[in-house]
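Take a look at subunit A:
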Amino acid sequence: MDLPNAETLVAHLADRIAPHVGADSALVGIHTGGAWLAKRLHQRLGVATPLGTLDISFYRDDFSRIGLHPQVKPSDIPFAVEGRDIILVDDVLYTGRTIRAAMNELFDYGRPRAIRLAVLIDRGGRELPVCPDFVGERIALPQHQNIQLTLDASLRFVLSLQS
Partner candidate 1 sequence: MKLVIKGGRVIDPKHGLDAVTDVYIASGKIAALGAAPAGFTAQRTIDATGLVVCPGFVDLSARLREPGLEYKATLESEMEAAMAGGVTSLVCPPDTDPPLDEPGLVEMLKHRARSLNKARVFPLGALTQKLEGRELTEMAELSDAGCIGFSQADAALTDTMTLMRALQYAATFGFAVWLRPQDVFLSRHGVAHDGEVATRLGLSGIPSCAETVALSTILLLARETGARIHLCRLSTAAGIGMVRVAKEQGLAVTCDVGMHHVHLSESDVGFFDANCRLVPPLRTDADRAALREGLADGTVDAVCSDHSPVDDDAKQVPFGEAEPGATGLELLLPLTLQWAREDRLPLHRALARITHEPARLLGIAGGQLGLGSPADVCVFDPDTDWQVDRKALYSQGKNTPFLGARVQGRVCCTLVEGHVVFDRLHGREARKPAVS
Partner candidate 2 sequence: MRKNPQINQHGELNHLLTLEGLPREILLHILDTAASFVGVAEREVKKVPLLRGKTIFNLFFEPSTRTRTTFEIAAKRLSADVLNLNIGASSQSKGETVLDTVDNLSAMHADMFIVRHAQSGAAHLIAQHVAPYIHVINAGDGRHAHPTQGLLDMYTIRHYKPDFSGLRVAIVGDLMHSRVARSEIHALNILGTQEVRVIAPKTLIPSGVEGLGVKVYHNMAAGLAGVDVVIMLRLQHERMKGAILPSAQEYFKYYGLTPEKLAYCSGDAIVMHPGPMNRGVEIDSSVADGEQSVILPQVTFGIAVRMAVMSILASSGS
């Protein structure tokens, strides 16, 4: 299967988000791929509010089954969430569970005015009522396959497929 060029998708995605960025907007990336992507979008879109990152390990719904992620990173929300327009960024949208966890975590920082969701790839297969606002590309993937955002040697985005 041919995967799209990730760098091109980033550009598309940025273009789609751009009209919606205002003074109260803030970008929040979800560890790990979403944080890379959010950092890139943050630069491209010239968002004034500092970039936020979330590690949703403490909010996962499968903790009692698989335990704590071995490398938890601190979440970092360097702005007041109250009344903010937040654009939540992740690399791949699949079941929607990560987004559910991320929204729960965001609310523990305060009450945002709105949360919008931006993803590079929407691979379908939702298990929760989650719908992205901005999408790089939609790709239908069978259940046994995984798509991931990685960085190559020159720190360019690459999409890769695992079975």
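Quick note on selection: all candidates are chains of the complex that A comes from, given by their letters.
General remarks:
As a convention for this text, contacts are C-beta pairs under 8 Å (C-beta built on N, C-alpha and C of every residue); 3 or more make two chains touch, one makes a residue touch a chain; residues count from 1.
None of the values given here were measured: they were computed from a predicted structure.
In summary, of the candidates 1 or 2 that share the complex with subunit A, the touching one is 2.
Remark: subunit A residues 55, 57-59, 63-68, 70-77, 81-82, 104-105, 107-110 touch candidate 2 in the complex.
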